[in-house]
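Note that one protein chain of the assembly has been removed; the remaining protein chains are unaltered in position.
So that you can tell them apart, the chains are marked A, B and C in the order they are listed, and the count of residues begins at 1 in each.
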Amino acid sequence: MTDQLSIEAINEMVTEQFPGTGNRCVELGDGYAVAAYEVTPADIRPGGFVSGPCQFALADCALWFLAFVALERIEPMALTSELSIRYLRPAVGDRVLCRADLEAVSRRSVVGTAHVWIDGKPDKITAAAQGTYAIPLTH
Amino acid sequence: MTDQLSIEAINEMVTEQFPGTGNRCVELGDGYAVAAYEVTPADIRPGGFVSGPCQFALADCALWFLAFVALERIEPMALTSELSIRYLRPAVGDRVLCRADLEAVSRRSVVGTAHVWIDGKPDKITAAAQGTYAIPLTH
Amino acid sequence: MTDQLSIEAINEMVTEQFPGTGNRCVELGDGYAVAAYEVTPADIRPGGFVSGPCQFALADCALWFLAFVALERIEPMALTSELSIRYLRPAVGDRVLCRADLEAVSRRSVVGTAHVWIDGKPDKITAAAQGTYAIPLTH
Partner (left out) sequence: MTDQLSIEAINEMVTEQFPGTGNRCVELGDGYAVAAYEVTPADIRPGGFVSGPCQFALADCALWFLAFVALERIEPMALTSELSIRYLRPAVGDRVLCRADLEAVSRRSVVGTAHVWIDGKPDKITAAAQGTYAIPLTH
């Protein structure tokens, strides 16, 4: 990690530029990033489960942080071009985590795989996702 | 549409059982459903765009309503098993719409394709999605 | 369609540059392309069904032709960046068709939705797909 690319710097950017999201960076490493989210009552779906879109949003955010890792800089304008998600089991709990692992980075895009789980139950993956972030083209 | 399966009945169920979502049903037809969402400041991403997860949540909801159409009943426990989304262009506006069209329904699942756009700009699709809803197995 | 972009010109290119594929262009129109494939015994899976990868290959090819339509030129180096497919019902028959419809084209990519069916049964879609073709970047 460079000085510029720290958990604190990422969360400062997120808080300033995208205050509406509750997703935060909690870990960065070589080829991966972890994001966390505190579940609110608004995220609960019929049956008492953490909603699918809430898990999707967290996976999307973890992949955004992963793009910063791959690019070795905070690049807010890296944008999701596509993302697919599979829900594996009911998610019940107060805090959700997601780890995104780097598959590849090119001049155009960053591809990663993400796994979502309820805090304390890392062996019970609730969703698996894979997606692509587009890197802004330079001129 | 059966009496039981009306826009009003769906929105009543959504309001009661999933009060956290702002997505509402606005149209139902043979093999399709349309959902709408009023954008809030919390949904705005860096650059001023309606966030990807916000569009995903709307597509997910439109496909849920589509599952009701396919099953000819309101079935809150129909659950997304997988969903993939592609973002096509920046989404800027106050109200987002999504139409989900039925691809197939079987004993196990409902598959549909969804298109998202900003209200008033139906020719500028901002996201295209495709996904599967699992139907609860009866015994 | 321009003079350069005809069914015949596409199939000539395919035959020359990619002789291994049995997929051929059979129709081109404003925002869409149709590809066809004659099933061989090698494509039959346990149960007597046309294999999933065979349908995937046809969808991939139809989207390639769609990229030519979107770019208004034959561009063999347009490459699939991602593709997702859902299988809807068993496919049994001798000839498979796939229509790809344009969702969006940008400087970087072409996105389309594709539907596969057995010749003569256009109302029984056997697979639905959605994917992205990367356009070679010019300098």
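For the reader, a short list of remarks on this structure follows.
The criterion applied here is as follows: contacts are C-beta pairs under 8 Å (C-beta built on N, C-alpha and C of every residue); 3 or more make two chains touch, one makes a residue touch a chain.
On a predicted model such as this, the values are computed, not experimentally measured, just so you know.
Here is the thing to keep in mind: the chain we left out touches A, B, C in the whole complex. Across C:81, C:109 or C:126, the residue that sits in touch with the chain not pictured is C:81. In the full complex, chain B contacts the hidden chain through residues 81-82, 84, 107-109, 132, 134, 137. Contact between chain C and the unshown chain involves residues 17-21, 40-47, 51-53, 56-57, 60, 76-77, 79-87. Across the interface with the omitted chain, chain A contributes residues 84, 86, 88-89, 103-104, 106, 111, 113, 115, 125, 128-130, 132.
Quick note on the criterion: only the chains that are shown with their structure count from here on.
Closest to the middle of the protein, by Cα centroid, lies chain B. Computed from the mean C-alpha positions, the centre of chain A lies at a distance of 33 Å from the centre of chain C.
Measuring from the averaged C-alpha position of chain B to that of chain C gives a distance of 27 Å.
Rounded to a whole number, the gap between the C-alpha centres of chain A and chain B is 22 angstrom.
Taken residue by residue, chain A touches two or more other chains at 81-82, 84, whereas all remaining positions touch fewer.
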